[in-house]
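Here is the structure we will look at.
With one protein chain removed, the remaining protein chains of the complex are shown where they sit.
Chain IDs A and B follow the sequence of writing; residue 1 opens each chain.
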Amino acid sequence: MKIILYIIQKEFKQIFRNKGMLPIIFVLPLIQLIILSNAATFEVKNIKFGFIDNDRTSTSRALVQKFNASTYFDVSTDFPSEVLASSAMLKREVDVILEIPHYLERDLQKEKHINLGVTINAIDGAAAGVENVYVTQIIQNFSKHLKVDLLQPSDKQVQPINIETIPLFWYNETLNYKTFMVPGILVLLVTMITLFLSGMNIVREKEIGTLEQINVTPIKKNQFIIGKLFPFWVLGMTLLTIGLIIAKLIFDVPMVGSLLLMYLYTSIYILVVLGIGLFISNFTETQQQAMFIAWFFIVIFILMSGLFTPIESMPKWAQVITEFNPIKYFVEVMRMVMLKGSGFIDIFPQLIKTLLYAFIMNGLAVWSYKKTN
Amino acid sequence: MKRFIGFIKKEFYHIFRDRRSLFILFGMPIAQILLFGFAITNEINNVDIAILDHSKDATTKEIINRIAASKYFSIKQMVTHEANIASVFQKGHVKAVLNFEKDFSKNLIKDHKATVQIIADATDPNTANTISNYVNAILQQYQKELNKDITIVYQIVPETRMVYNPELKSVYMFVPGVMTIILMLVSAMMTSISITREKELGTMEILLVSPLKPFQVIIGKVFPYIFLSIINAVVIVMLSIFIFNMPVQGSLFLLALESVLFIISALALGILISTISATQQTAMMISLMGLMLPVILLSGFIFPISSMPLPLQVISNIIPAKWFIIIIKGIMLKGVGLQFVWKETLILLGMTVFFIALSVKKYKIRLE
Partner (left out) sequence: MSINKVIQVEDLTKMFGDFTAVNSITFDVEKGEIFGFLGANGAGKTTAMKMLIGILSPTAGEATVAGFDVFTNAEDIKKNIGYMSQKFALYDDLTVKENITFFGGIYGLSKSKIKEKSNTLIEDLGLEKVANQLVGALPLGWKQKISFSVALLHDPKIVFLDEPTGGVDPITRRQFWEMIYKAANHGTTVFVTTHYMDEAEYCDRVSIMVNGKIEALDTPKKLKEQFNAATMNDVFLKLARG
């Protein structure tokens, strides 16, 4: 077993001597964590709003004012014609256009039905949906107030039935996207670093010739591999720890659940990633090939992890594929434990699957490493 | 000139002889775009909902039926007590709980008002919001029907037109983004590795001593990859059009030109990375670690740039992918011509020239 220690010692020395790589391993991910977490948000804000006011009365101006006052809408432009407004939308200068018909005020007083034209840039379908909700809300609000101002309620009028819905958002009342994204981005960064480093490691020794030298020694396969993996495992856990500290200090992400559980899970998770990297490393001849393959998997894993788009929204066959995506489990566990305080029993399915994955992956890695070709 | 062509030939040989890498360079983008085009979507489907029904009367039953009937939702379980809600969420399957108050029907008849809480698991705020909106929409629809005999004096009704993407297909939003990301990463990675490989193997010195000018060496290195990436781009666009039914409202020719420009900018970025890396490992790590997340997050691919804090909006301007995504969406979905995207095109052009110039300068420094 002492032999493993020699290998571990050598690997650590090499990692820390590589002056070019150290900032990439430690500084770059953490900077990205801090900066990019601020980018991730599905909130729809600063909506560029434009209107065509064909009525030009105090009522129409009041309606426009409602949009101006809203925090969601920004930059309100008065377009003289529909043509100009459409052209502006083509140029990305405006995303929502409200067309107020002639005789708005007059028709309202006559208690007629009014149709307002709303045009929304729907390239981002989800955002468009949200924008639509906001527009509708503002218009309904405006409607309600008008009733109070303009209308004289008569006894004959029957009060409409109202089903009042009260939305409550648990674990994240303010719908703060950072709470959601920071743990996720941390997961991504830890995964990328450990995958790339382990993926390139053995190939590198192949390329420079030291692997052959090692294969001629009586060292056992598993001694060699454990010795190689251990430093990267430590690296991953360290990165995670620093990341969690940043998450708490800078983003004030809640840590409701058991930290111990988090670490237990992560320690197994990192083994999976290292196993994958090692496995890749065994089958490639050059670092370039190893990187390409690692890149292929990482991009797929990242985009199909449920971090950016929900897994439940994917077609069934895609969901099956995500069963093999280790990041998916990590994201789930992170959110469940950190944000909801889920316990050991709750994450048991993910834990077992990840454990199995670790066994299989590392087993494959050891098996496919041949000291004698 | 002959030397130059000879040099380019060599670069081509390198690439085509490395079967494994070639397979990855072509196969992977295809596999990825197919995967993502189908799998990446914001739309919700069959979300697990739980019901806490304190009334259990005809009205609540009707509402629950409607929710169950909706393709967006699926009723997973009934909850008996408020206290159980937390543990239901902790298990991780149920995303929202609908809590109907007691005497729901009675209250509707008597007071014309009844309450239902939509308790959403907001660890994923986006989904929570969407779920909340959709449930609300179903309830509003039901409410409308309840009120249909009651004449409402007047209404101001917005008539909404969704333009460029009337069906709100998320494919339209994501496919351009996926195209861009794949092209960018592949291009940048390829060239950054190509140059540092020569450095590590020592063949770079041979190039340095040769009569080829630095400018020629760099262009020569980039050239085969332009060719490869164009093939990639064509395949990806074809797949988008034929499999995902992405429209191409605008000029295909313009799309092609802009794609070539973007590819060159990504390749140039790769070269720049390689001039600052001593080893292949460093180059690859920078290309991947340094480019991947920023491009995914700051290019407007998934998250709208306008919603980001101002400093990030500024930073997003230096990411070539951002401009290209705008151009692609403009051409494919809006059908605009050059007159609407000339600004973005110019910026992309400027970036490319900048990257190449900087690379040549750094390369020259190495000579001295």
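We take it that contacts are C-beta pairs under 8 Å (C-beta built on N, C-alpha and C of every residue); 3 or more make two chains touch, one makes a residue touch a chain.
Note that the coordinates shown come from a computational prediction; the quantities given were computed from them, not determined experimentally.
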item	value
Neighbouring shown chains of the undisplayed chain, as defined at the top	A
Sole residue of A:S81, A:N141 or A:T210 that reaches the chain not shown, by the stated touch rule	A:T210
Chain A, residues in touch with the chain not shown (by the definition above)	2-3, 5-7, 9-10, 13-14, 17-18, 208-210, 212-220, 371-373
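Throughout what follows, only the chains that are shown with their structure count from here on.
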item	value
Euclidean distance of C-alpha centroids - chain A vs chain B, Å	11
Chain B partner contacts - residues on chain A that touch it in the complex	20-21, 24-25, 28-29, 32, 35-36, 38-48, 89-92, 108, 111-130, 132-133, 135-136, 139, 142-143, 146-147, 151, 157-173, 175-177, 179-180, 185, 188-189, 192-193, 196, 200, 204, 284-289, 291-293, 295-296, 298-300, 302-304, 308-310, 312-315, 318, 321, 332, 335-336, 339-343, 346-347
Chain A partner contacts - residues on chain B that touch it in the complex	18, 20-21, 24-25, 28, 31-32, 35-36, 38-48, 89-92, 95, 108, 112-130, 132-133, 135-136, 139-140, 142-143, 146-147, 150, 152-170, 172-173, 178, 181-182, 185, 189, 193, 197, 277-282, 284-286, 288-290, 292-294, 296-298, 302-304, 306-309, 312, 315-316, 326, 329-330, 333-334, 336, 340
